[in-house]
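Apart from one protein chain that is not included, each protein chain of the complex appears where it belongs.
== chain A ==
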Amino acid sequence: MTIRLTVAALLALATPAAADPHPEAQRILSIGGSVTEIVYALGQQDRLIARDTTSSFPAEAQSLPDVGYMRALSPEGVLSVRPDLILSEDGAGPPETIAVLRQADIPFETIPAGTNADGLAAKIEAVANALGVPDAAKAPVADLRADLAALDASALDGDRKRVLFILSLQGGRVMASGTGTAADAMIRLAKADNAIAAFEGYKPLTDEAITAAAPDVIVMMDRGEATGSHDAAYADLLAMPAISTTPAAKAGAVIRMDGLYLLGFGPRTGQAARDLHRAIYGSGHGGA
């Protein structure tokens, strides 16, 4: 945690976050999938002229020029789309590129990250403020808060369920989410417990640890493969010795959700948390 705070402090030194309003900006470059989503949710997409590789939703965004991966931006590539405002998720880089962009006198607004109701509301409001349309944030923020509040209000019939989030299954090796990840935050928003609390971040898990974690539900990202291959993948997954003994395998409780929807932490997160909650606890929950 201290590491992350110091890194964050360093980044903050390099990119002071001052969300000045830029109502005049008409050529906006949006960096980071959630920021782009928020711009669309605010109805300001006509002012966008380019995006980064992680901005893949909504589908229209993909027709904008792509300036590259948000952590490996090229200064001339960014300048070539002639932005008059750059809106960026926390963590854009490399810092060398950001330094050059500052020299070029292009306003660069960093939007703070957020993984709970208040953080997400602040994120949406920061984008709205930077765009000079603070009022436009009201509706999406209200929706988001309503979704998350509905989850808070919903009572659970039994115990909280234990969720194992599997990031990838390469060659039968399970890469699972520990604490401090987007997946962990999402599991908590959906009123469930992360079955893996022993480590931070995404790490390969030994077979015995999976058995010991005894997850009730397994959650994976949907990467848009053909449906047929899903069924095969489910069968393979549930047949893995370590997983076959878990309550999740016995109940066949494997949930797949779109990665950006599930872990993007943008305007759709409230809805995604409710969907996840419903998928974990069955359709009678989450104010469905």
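By our rule, a residue touches a chain if its C-beta (ideal position, glycine included) is under 8 Å from a C-beta of that chain, and two chains touch if they have at least 3 such contacts; residues count from 1.
Note that in this section contacts and distances are computed from a predicted model.
J.: Select, from "Phosphonopyruvate decarboxylase", "Iron ABC transporter permease", "Sulfate adenylyltransferase subunit 2" or "Nitrite reductase (NAD(P)H) small subunit", the UniProt-recorded name of the complex's unshown chain.
T.: From the listed options "Phosphonopyruvate decarboxylase", "Iron ABC transporter permease", "Sulfate adenylyltransferase subunit 2" or "Nitrite reductase (NAD(P)H) small subunit", the omitted chain resolves to "Iron ABC transporter permease".
J.: Of A:A104, A:A142, A:A198 or A:A214, which sits in contact with the chain we cannot see?
T.: In the full complex, the listed residue that touches the missing chain is A:A104.
J.: Quick one: say which of A:E96, A:D118 or A:D222 touches the chain that got left out.
T.: A:E96
J.: On chain A, where is the contact patch with the chain that was removed from view?
T.: Counting only chain A, the missing chain is touched by 2-7, 9-10, 13-14, 50, 53, 65-69, 71-82, 91, 93-97, 99-100, 103-106, 201-203.
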